[in-house]
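Pasting a structure below so you can have a look.
Every protein chain but one is kept in place in this view of the complex.
As written, the chains take the letters A, B and C, and residue 1 is the first residue of each chain.
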Amino acid sequence: MAVRTVIEAIREGMDEELERDPSVFIIGEDVGKRGGVFLATDGLQKKYGEQRVIDSPLAESLIVGVAIGAAVNGMRPIAEIQFADFIAPAYNQIVEEAARFCYRSGGDFNLPMVIRTPWGGGVHGAMYHSQSIEATFAHIPGLKVVAPGTPADAKGLLKAAVRDPNPVLFLEHKRTYRLVRGEVPAGDGVVPIGKAEVKRAGTDLSLIAYGLMLHHCLEVAEKLAADGVSAEVLDLRTIKPIDEEAILQTARKTGKVLVVHEDNRFGGIAAEVMAIIMERAFDALDAPVMRMCGPDSPAMPFNQILEAAFMPSVDRILARARELAAY
Amino acid sequence: MAVRTVIEAIREGMDEELERDPSVFIIGEDVGKRGGVFLATDGLQKKYGEQRVIDSPLAESLIVGVAIGAAVNGMRPIAEIQFADFIAPAYNQIVEEAARFCYRSGGDFNLPMVIRTPWGGGVHGAMYHSQSIEATFAHIPGLKVVAPGTPADAKGLLKAAVRDPNPVLFLEHKRTYRLVRGEVPAGDGVVPIGKAEVKRAGTDLSLIAYGLMLHHCLEVAEKLAADGVSAEVLDLRTIKPIDEEAILQTARKTGKVLVVHEDNRFGGIAAEVMAIIMERAFDALDAPVMRMCGPDSPAMPFNQILEAAFMPSVDRILARARELAAY
Amino acid sequence: MALKTGEIAKQKGQERHRALGLSDDAALKLYEVMRLARAIDERMWLINRQGRAPFVISCQGQEAAQVGSAAALAPERDWVVPYYRDAGVVLWFGMTARDQMLSFFARREDPSSGGRQMPGHYGSRRRHIVTTGSPVGAQTLHAAGVALAAKMRHEDTVVATYFGEGSSSEGDVHEAMNFAGVHKLAVLFVCENNGYAISVPQSHQMAIKDLADRAAGYGFPGVVVDGNDVLAVYEVSREAVARARRGEGPTLIEAKTYRFTAHSSDDDDRRYREAEEVALWRQKDPIQRYARYLRDARVLSDSVEQEITDRLTQQVDEATEYAEQAPDPSPDDLGKFVYAEGQG
Partner (left out) sequence: MALKTGEIAKQKGQERHRALGLSDDAALKLYEVMRLARAIDERMWLINRQGRAPFVISCQGQEAAQVGSAAALAPERDWVVPYYRDAGVVLWFGMTARDQMLSFFARREDPSSGGRQMPGHYGSRRRHIVTTGSPVGAQTLHAAGVALAAKMRHEDTVVATYFGEGSSSEGDVHEAMNFAGVHKLAVLFVCENNGYAISVPQSHQMAIKDLADRAAGYGFPGVVVDGNDVLAVYEVSREAVARARRGEGPTLIEAKTYRFTAHSSDDDDRRYREAEEVALWRQKDPIQRYARYLRDARVLSDSVEQEITDRLTQQVDEATEYAEQAPDPSPDDLGKFVYAEGQG
């Protein structure tokens, strides 16, 4: 087991997949000499050449549309969108094309492709370098959406994504890139898409999160333990297909659930998790499922006071969790 | 009071707003001589000229982006997207530009503009002329989203949208265009954005819907009455800002709620409605809130058997409602 | 500025097809595929008007642009990324009257979509036809991607993608041409310029006369060709394919043509087109025009014409009969193929 940051784990994952399979290639803005603006692809063009690590023109629809065509013709592209906030110009290619290719052709075509992009706030990135996009794309049938929070999950899920026969939106929380270190198993260490993981077991209440918020929730669970409250922390890891069984299991176990995300509250993933629990574990609930989310204002201001006010913080999550425990 | 179809009410609404305010104009594909592919703008170019009813080039990002610029410079554009399925190329202009103009400029700019588009299934439109997009855009702060189901609401909400200082996505269910007729009040008859309406009062359970599904639910309520079950039907009309109070009121009144929409189930509007009730009316519930939605497969196949299988039907809604009543 | 059509095409006389290296049989094959496309389309309108099928979208009037360009490709190694009018293209690439009718009736056996998409939304992996949706313009980027993959593997593959002049206004078409230019990809961008995007005339679509002029802005040649002259289209396409195979990159071919029918069975073109204009273009019918050439060239005799007509009628009859009887999908097909299974 080696210790890696999230960004190192992702780079290693891409490096190993490029090594393993000649049909894998990378396309995106500044992924070449620059190594990506976060250095996720640092050194890969030197190692694999300009043919397999391609600096695209500045056009996101192009990046995804060309990746689709390449996937049709036997390749396994890893497309990088420089920031999740800039995926919008590619929305048509992702939602109306990539997501529907298999279905609209009656299964004749399928697209093994990954779209990687850094998401989330807390880095003073302001309104266009901080956004969350998981709810937007998880709503679309035909797409898979993953959002790892640890180095091992990041590497393992990236490999699963590259090997998946479907388009996978791979969300990398930029605040975790260098902040979060952890052990990464030797070898492939593939983590299956569609499986959540209990990152901390508990009995009194459940915290459900992913990405940076996973780490806030683990901190909160630690503080709750000091109050004698035993909190379980479920890391969704995959947003779509969501792991309903794991959600129901923890809900039934503790009867009290708090869902946490940065994304705007209205129509966010928390709402879907609450709906799932409502439908299938209603009688097991000792309290209404609660959510702590980003507010319904555009994510997120540059000014650090406003940014802090936007992001769910450990203190505010803790306060809600205590409310829930006391319910 | 005059009787109108939905499409007539919308055309009349635009005609009257063009008449009333010289800053109102229409831009879209085929809105001129053709009068729109559904004839929503039939005759308007003849009446108001090529300057105020503009046939745009075939480019949705252009339609919305140009409307934004015109709104900046004192106009009140009504942009038509020919089908909701083709709004995707304009996603960046709608979500990252229009929705954020006011916020990102600290209130210095605002965009009085309407984006009209026909949505929904049941017309043999296949995968690209049948889609629902309300959940996708309602998730975005800064946008308003309305989805009227009756001629009076269509005309009244269209006028409210044109006069609103914010970008409003105006969703017209294409199946209702000629199918649904109803009385339209003389005069402006503006219907406020953000207010749901109880279209049928009841005491035993609540059906919450909008668009075509509103009419299915009214039919279901009629059939339930025959069983001696009194169903209330709440028409959301506005999806964002959603009328929480009206939702809570009916939920508290009946204690049993079924939310119905065509849109894909995962992360649809039903999930948000369920979350709102979970958070604020949990103790009033006699049964878990249920939802009847389109499945999580791309909307929707051309073949009529598959299309019928996709759409929530009166029979299937009725069956779920009976389940709920019996809970 | 764009070139204006090829050289041989300009010649008069009866030797043009031979000068293009087309045997008499090859010349006749072009003709028969054009006629097949037309015959299927006409039958579909008939059936639609009888209320037996809900939707038709036509190739009529554009068969020369479609068949003339597709004929310059090698279906076993090349790819096409068509749009909804391209019956002539997909028939050249091996689709049959039966395939067409199966999608027209939205049957489970429909090879393009299993009854999920409207007619005209073609796709077949084994026939090298990329699946196409409705959003216009998007397919041109897929063509660039298919060509990029071939280039990475050093395969001799040319990709032809098709779109209308209206669709050229979409950002994706710009992005596709720009990328193909940067990487010198083996792509033919074939614009079937029929003068209208549904009701919107070219004058409202762009401020230029020849779309082909845009190619200069992407660093590759643009060619304007008479889209109703199948041999002229074949000639410029053949040149563009040769250029692509030499690794010299893409070509934009603008085929000036006209759509005979309304935009689709849901449209009424009398709202925006003069009957005179339509009549004028019907006189330039690419099929009749080519028939005249073949007769002058002594390639097409009355008897051969009769054979072809009989063959096509039989094909279309059989295809219609088969497809109309063919089974529908079953309701539980609704959830199939949302995701691909296995390693794909």
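The rule is simple: a residue touches a chain if its C-beta (ideal position, glycine included) is under 8 Å from a C-beta of that chain, and two chains touch if they have at least 3 such contacts.
Note that the coordinates shown come from a computational prediction; the quantities given were computed from them, not determined experimentally.
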| item | value |
| --- | --- |
| Full-complex contact with the absent chain, from C:Pro119, C:Gly171 or C:Pro286 | C:Gly171 |
| Residue among B:Ala2, B:Val72, B:Ala201 or B:Ala319 that touches the chain left out of view | B:Val72 |
| Touch criterion as defined above, residue of B:Phe38, B:Phe86, B:Phe101 or B:Phe137 at the omitted chain | B:Phe101 |
| Omitted-chain contact residue, chosen from A:Phe25, A:Phe86 or A:Tyr210 | A:Phe86 |
| Residue among C:Pro54, C:Pro111, C:Gly181 or C:Pro329 that touches the chain left out of view | C:Gly181 |
| Missing-chain contacts mapped onto chain C | 1, 169-175, 178, 181-182, 184, 203-208, 213-214, 216-220, 249 |
| Interface with the unshown chain - residue positions in chain B | 25, 51-52, 56-57, 59, 61-62, 64-75, 77, 89, 92-93, 96-97, 100-110, 112, 141-142, 144, 163-166 |
| On chain A, residues whose C-beta touches the chain left out of the figure | 29-30, 32-35, 37, 55-59, 61-62, 85-86, 88-89, 124, 126-129, 295-298, 301-306, 308-310 |
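Here, only the chains that are shown with their structure count from here on.
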| item | value |
| --- | --- |
| Whole-Å separation of chain centres (CA-atom averages), chain B against chain C | 37 |
| Chain centre separation (chain A, chain C; CA means) in Å | 41 |
| In chain B, residues with contacts to at least two other chains | 85, 88-89, 127-128, 296-298 |
| Set of chain C residues in contact with two or more other chains | 113, 115-117, 121, 133, 135, 171-172, 338 |
